[in-house]
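Heads up: the structure comes next, in C-alpha cells.
Every protein chain of the complex appears in place save one, which is left out.
== subunit A ==
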Amino acid sequence: MPSEHAVTAPSIAAPTTRVPERSRNLWRLRPYLKPHRWRLAVMFSTAMLGVGVSLTVPLVTRSIIDGPVTRHELSMLVPLALLALGLSIAEVILVWMRRWAQSRTVSDLEATLRHDLYVRLQSLPMEFHTRWQSGQLLSRVTTDLSTIRRFMGFGLLFLVMNILQLIVVTILLLQLYWPLGLVVLVAAVPVVMVSLKFEKKYLRISRKVQDQQGDLATRIEESALGFRVIKAFGRRPHVQRQFDDEATTLYDTEVEKVRLASRFWSFLGVIPNLTLVIVLLLGALAAGRQAITLGTLVAFITLMLSLVWPVTSLGAILAMAQESMTAADRISEILDTYSVIKSGPEELTNARGHLRFEHVGFRFSDDSTEVLHDINLDLTPGTTLALVGATGSGKTTLTALVPRLYDVTAGRITIDGHDIRDLSLVSLRSAVASAFDDPTLFSMSVRENLTLGRPDASDADVQQALEVAQAQFANDLPWGLETRVGEQGMSLSGGQRQRLALARAVLARPAVLVLDDTLSALDVHTEALVEEALQNVLADTTGIVVAHRASTVMLADKVALLQDGTITHVGTHQELLATVPEYRHLLAAEEEEVHA
C-alpha cells in the first residue's frame, strides 16, 4: 500500500453547530474588495468630504443669523447664501460620486463571491453534498451574500462615516460652547454601552432565526417533493401540523428578535432628544446671559440634531454588521471546506481500461464501520464485470469509488497501472463514465444533457447513443433534441430519464463504463432491446454493471458476488449459480419461486 496517501478521515463540515467567530470571517473577505481599491478610495474620500460640507452649512447659517439678521448687515446675506448654495450642490455631487462608485463595487463583490462559492461547492466531494441540503447551500449564495453586500457597500461606509461625524461634530460643539459640548459627550456613553450589549444578543438571535428558517425550508422542500406520498396516505393534517409547529417556533423567535430590536432602537432614539432638552435649557440660559449668540445656539442645535441620524442608525448598522458577520460565518463553513479528493499529477492518455482493485476498503468519515473491505478485482481491458449483492451490500458505493466520487480509505484502485489518485481528475473522469440508478437531468436541452461527458459529440454520435439506449423518443419531443427537460422543462417518465442517462454514459465513449442498475424502470421489451445494443458497446469497453436480474448479468463476462462488504466469489454466471448458494439466493429466486 503506497504510504504517500495518508488515510485520514476527511473533514466535512456539518451544516450547523459551529461557533461564530465574530468579525474574523468577515475580515477574511477583504481580498474581494482589492480590485476596487480606487473606487473604495473615491467612496471614502467623497464620504468624508460630504460630512465636512454638510457640517459647514450650519456654520454658514450661524453667520447669517448673527450677521445680516441680528447685526443688520444685509450686504453679507447674498454672498453667504451663495456660499450655502455652493456647499449644498457640492454635497449632492459628492453623494452621487460616492454612490456611483459604490454601485460597481458591491455588485462586483457579490457576483465574484457567489462565483467562487459555486466553484468551490462544485469541487467538494459527494460526502459533503450528501450532508447539505441544496436549500441550505442556496441560502448561502443568495440571502447571506446580499447581507454581506449590503454591509460592505453601505453599512461599513456609514459605520465609518457616522463615527467620524460623531467625533467631528462633538469637537465642533465643544468649540462652539464647551459646557454644552460636554453634555453631548456624556450622552454618548450610554449609547455606546447599550449598543455593545445589544450587539451580542442580536447576533445570537439572528443566527437562531436563520437556522429555523433553514429548518422550515427543509420541511417545505420535503412537502413538495414528497407530495405524492403525503397524498397517497392522506397525511395532510399530519404534515400540516408539523409545518405549523415549526412555523410557530420561527414566529416565536422572530417576535423575540422584534422585541429586542424595538427596545434598542427606541432607546437610541430617545437619547438625542433628552440631550436636546438639556442643551435647550442650558443654551437658552447662556444666551440669556449673553454668553453665546443666538446664531451660535441655532448652529449648536442644528449640528446636534445632525447627530440624530448617525446615532439612531448606529443601531441598524450594528445589526447589519451582526447579520453580515453571521452570514460570513455561514459562508466560511463552505470556504473552509476543501475537497479531500484532489486531482493528481499524471495524465492518462489512450486509456485501455485495465481496472484493478487492490485491497480496497471504504468507510464514511463519520462512521467507524467499514462499508467495504479488502476488495480485490482485476478487470483486463474489454472485460465486463457484473456486480451482484444483496440490497445495501455496498454495490453503489463500490462503483462510486472508480470515478473518485468517494476516495478509498484503504488499498488502491488502478487504471492501466496508475493509482487513480495519481491521475488528474479530468483524465480519470474522461476514462470512466457512469449511469446512475436515479438519473439526474438538468433543466437544459436534451442535447446539452446528453453531451455532458463529451461536449464535442457530433450529431451522428448522439443518434448512435440514443439508439443504444433505445431513447429515440428524444427526437420526437416538441423541439427535438433542443427541448428543455428537467424541473424547468418537459417532464419525462422514470424509464425515459434512465434511457437518456444511459445514452449520456455511452456517448462519453469511456474506457470504463459503470452502469448502476440503469435499466430498472424499463419494461421487459425495452430492456431486452437495450441489452442487445449494450452488448456491442461493452465488447470493447471495460464495464462494471450492477445487476439485480439474471438478464443484466448476461451482459457480463464474469460476475462478482459482494457480501458483507467484500467480494467473496468471482466466476461466470453458470459457475456461481451451480456452486454458490448465496448467489442462487440472489439471482435464481424467480425460478425457484415460480416453479416451486
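Here is the rule we use: contacts are C-beta pairs under 8 Å (C-beta built on N, C-alpha and C of every residue); 3 or more make two chains touch, one makes a residue touch a chain; residues count from 1.
Simple rule for what comes next: contacts and distances are computed from a predicted model.
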UniProt lists the protein of the undisplayed chain, choosing from "ABC-type multidrug transport system fused ATPase/permease subunit", "Phenylacetate-CoA oxygenase", "Homoserine O-succinyltransferase" or "ABC transporter", as "ABC-type multidrug transport system fused ATPase/permease subunit"
Where A:Leu138, A:Ile171 or A:Val192 are the choices, the one touching the absent chain is A:Leu138
The one of A:Leu55, A:Leu77 or A:Leu164 in touch with the missing chain is A:Leu77
